[in-house]
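Report on the structure given below.
Heads up, one of the protein chains got dropped from this complex, but the rest are sitting where they should.
Letters are used for the chains, namely A, B and C, taken in the order the chains are written, and counting of residues starts over at 1 for each.
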Amino acid sequence: MLDKNVRVKEIQDLGAGNYLLTLRSPEQARLVRPGQFVMLKCVEGLNEPPLLRRPFSVFDTLLQPRTGRPAGLVILVKDVGTGSHKLSQLRPGDAIGSLGPQGRPFQISAGMKNRLGMACLVAGGVGIAALYLLARDLIAQNVRPLLFYGGRTAADLVLRECFERLGIETHYTTEDGSLGERGIVTVPLEEFLRGHRRSDLRLYACGPWGMMKATHQAALRHGITCEVSLEARMGCSLGACMGCVIHGWDQNGEEQYLRVCQEGPIMNSRTVDWETSPF
Amino acid sequence: MLDKNVRVKEIQDLGAGNYLLTLRSPEQARLVRPGQFVMLKCVEGLNEPPLLRRPFSVFDTLLQPRTGRPAGLVILVKDVGTGSHKLSQLRPGDAIGSLGPQGRPFQISAGMKNRLGMACLVAGGVGIAALYLLARDLIAQNVRPLLFYGGRTAADLVLRECFERLGIETHYTTEDGSLGERGIVTVPLEEFLRGHRRSDLRLYACGPWGMMKATHQAALRHGITCEVSLEARMGCSLGACMGCVIHGWDQNGEEQYLRVCQEGPIMNSRTVDWETSPF
Amino acid sequence: MGPKAITTGVRNVPQLAVDIGGVRFKNPVLTASGTFAYGLEFAHLMDLSSIGGIVVKGISMKPIKGNPPPRICETASGMLNAIGWQNIGAVEFITKKLPGLRKYDTNIVVNIVGFDLEDYLEVARFLNDCPGIAALELNISCPNVKKGGFHFNKDPRDAAHVTAQAKKASPRLPLWVKLSPNVTDVREFARACEDAGADALSVINTLVGMAIDVERRRPKLRYVTGGLSGPAIKPIALRMVWEACKVVKIPVIGVGGISTTEDALEFLIAGAKAVQVGTANFYNPAASQQIALGLQDYCGSRRIEDIHEIIGSLSS
Partner (left out) sequence: MGPKAITTGVRNVPQLAVDIGGVRFKNPVLTASGTFAYGLEFAHLMDLSSIGGIVVKGISMKPIKGNPPPRICETASGMLNAIGWQNIGAVEFITKKLPGLRKYDTNIVVNIVGFDLEDYLEVARFLNDCPGIAALELNISCPNVKKGGFHFNKDPRDAAHVTAQAKKASPRLPLWVKLSPNVTDVREFARACEDAGADALSVINTLVGMAIDVERRRPKLRYVTGGLSGPAIKPIALRMVWEACKVVKIPVIGVGGISTTEDALEFLIAGAKAVQVGTANFYNPAASQQIALGLQDYCGSRRIEDIHEIIGSLSS
């Protein structure tokens, strides 16, 4: 993990309060693994408010056109409050603190392709941010990813074209029916799992608590593994403040408060107590 | 007095930590009188820190090229701390709160020219900011202003060319001798007063406490009137916080704490207790 | 937004009026003592009739000159002040300020200060007979006077004593007691003052703080210590208001770091029947009016017909 002061290369308004932030940070880009995040200081100046940094998944890495070497981080920011709003106001050339990459990544092993044929990526809204690097890695491991992507309305399904460009199968849902099926994303997922009926499959979910909980329950029903990307308010991301916990069970099956920044953000859905939300 | 959200039209770096800030504010430009100030919110957003506004003299008014009507305020900002630094970082197009113009102005009456031939303007550093509108008004009243302007070094004597353009007599002093006489500004002032020997004269001073005190004492020695532009940390500029006081005497000669934002910033130097500085 | 507009039962026009000690406030937004002068100073920057009330600068029987400068300095999301109760005195307030203030359709609450018990009672007696005053606010908590106030807010019994005496001294006027946050348990003081006859409690005054100029190695305030106010103290004020509301039946008025509608809502939800806007008036002179309008919007947009649906509605 590195503590860098990085420059904004570009910031793009994706609509519906979503922004795509590109940060110059070769070292962090080289280190990052799917599911990991960076803690961003949302303004210039470490002692300027908001004081606490905010956690953001690395959506993608920026590559140098010529050499193809990692050059930067691509971050999807949804403006939901003080810090994310400040981020959305940054201009190219501004420099902010970026701490990371950090956190437990998705578990992708070289041996996977033998055991695994497919992987369902389940995203709700900005949860999509944690799944793009994963999709690319799975493909590299000869695992076929399918995307189930839901939101309130069409405009919420940002960056879906990135996944389409990967040529993978996509299922979209919106609560208002403005794109794909009307309803919530776990419905087509459940349908697919019923039809699929094989265990050469894994679920990866990132989104609102309720959506991940439903995905976890589907995984249980079908006896397959599910990894989720958890959210919690974070004070430090260093395992120091103990602020980011969720209730769950440790390796020994002992009931514990687990730190999302250390034992997560990616956890096996079975280790999470889905009855007590951290918000 | 008006509470306006005004746009930055231009900001110019004058060197030595001095900046010339031009704000679009027709109404405030129309109302301002020599010696008055505005309370500037140093950042966009009224609830952003630094919370308290900062007082700044109006150096000049911006006129519409065609109509010649007042269009804005020209402010000289010296970067000495949190707020003034934020002001120095503003970019054209930014909008900040400007409260004013307010405070007791210099006392210039139409009848003056009969009683008064000359006026010595005594400035130390950014104190110059309070004296330009005054110089122009005096000229309009057929009173001849002379400028005594001192600083640490040549670079501190900002905007002197504005006064030279008015074609008035100027005396410069610097502590390092890099411009004009070496030493402090009250020395040439005292010389002039000795030579002048007439009472058709007034002093107007703005600068560090010690400089204004010395000017006041010179005025006493020569039995002439002296007005000073006082400084104090201000919480509100509305007479509400009682934070901006200096020790002095009210109209009835009663010992009092006088509010610089209300009974000042321009005061007759005789009403100020020069033994107790407000800083 | 005149009072009538608010109080009519017409749909989507939420009812914001509250009753404090028998006095009706058209809405629960007031300005805090010492941060709004005598009100008139703000008349050209906002509509004084748009808020529920104005608590004027602390007043003593005789004028007080106050502390030597510097008296204020800014801190992180707050400020320190050591004004020392500078004020024009009760007589001048009644003759020079009150008549102008009464022209506005709002309640005037007079904050009273003193160096010892007799000071408080003297001014309380005097004001009791003055028309145009909605209530007295007893400031037994100002940290910025050497002799003053302090003993009253170290021992709940002393707080109760001055409360009971002041109530006797001005039987005609509702008595609010303003509590100090510089105590181990604000609930003891809240209970003591309620039992002693207080009609309402204002919670909180400033916290004692300090700042140092490291270049000159000198306190930034001539008085050395001062009262900390502003958004920085809001979490402390909110906690104390919540605690006080749980132990008394009389209305609690929330004060401390309120500068937005959301801030005001936090205090109302915690149980405050009204709020006072203080330091925010300095950097946003129309803050109180904006908050009063903001409360109306908040209720309107959520089909809340009466502000009382919000007061004390905290769920945990």
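A few remarks follow.
Just so it is clear, a residue touches a chain if its C-beta (ideal position, glycine included) is under 8 Å from a C-beta of that chain, and two chains touch if they have at least 3 such contacts.
Because the structure is predicted, anything quoted here is derived from the model rather than measured.
One chain is not displayed; in the complete assembly it touches the shown chains A, C.
Across A:129, A:143, A:232 or A:266, the single residue that touches the chain missing here is A:232.
The omitted chain makes contact with just one of the residues A:24, A:41 or A:86: A:41. Although one chain is not drawn, the whole complex shows that of A:26, A:50 or A:208 it is A:50 that touches it. Considering the complete assembly, chain C touches the hidden chain via residues 75-78, 80, 154, 182-185, 207-212, 214, 216-219, 224-225, 228, 230-236, 238-239, 242, 257, 262, 265-266, 269-270, 298, 310, 313-316.
Where chain A meets the missing chain, the touching residues are 1, 3, 41, 46-47, 49-53, 82, 97, 99, 232-233, 235-236, 238-247, 255-257, 276, 278-279.
The criterion applied here is as follows: only the chains that are shown with their structure count from here on.
Central chain by Cα centroid: C, whose mean Cα position is closest to the mean of all protein Cα atoms. Averaging C-alpha coordinates per chain and comparing to chain A, the farthest chain turns out to be B. Rounded to a whole number, the gap between the C-alpha centres of chain B and chain C is 36 angstrom.
Each chain gets a centre from the mean of its Cα atoms; for chain A and chain B, those two points are 56 Å apart.
Chain contacts: chain C has residues 77 touching two or more partner chains.
The set of chain B residues that touch two or more partner chains comprises 49.
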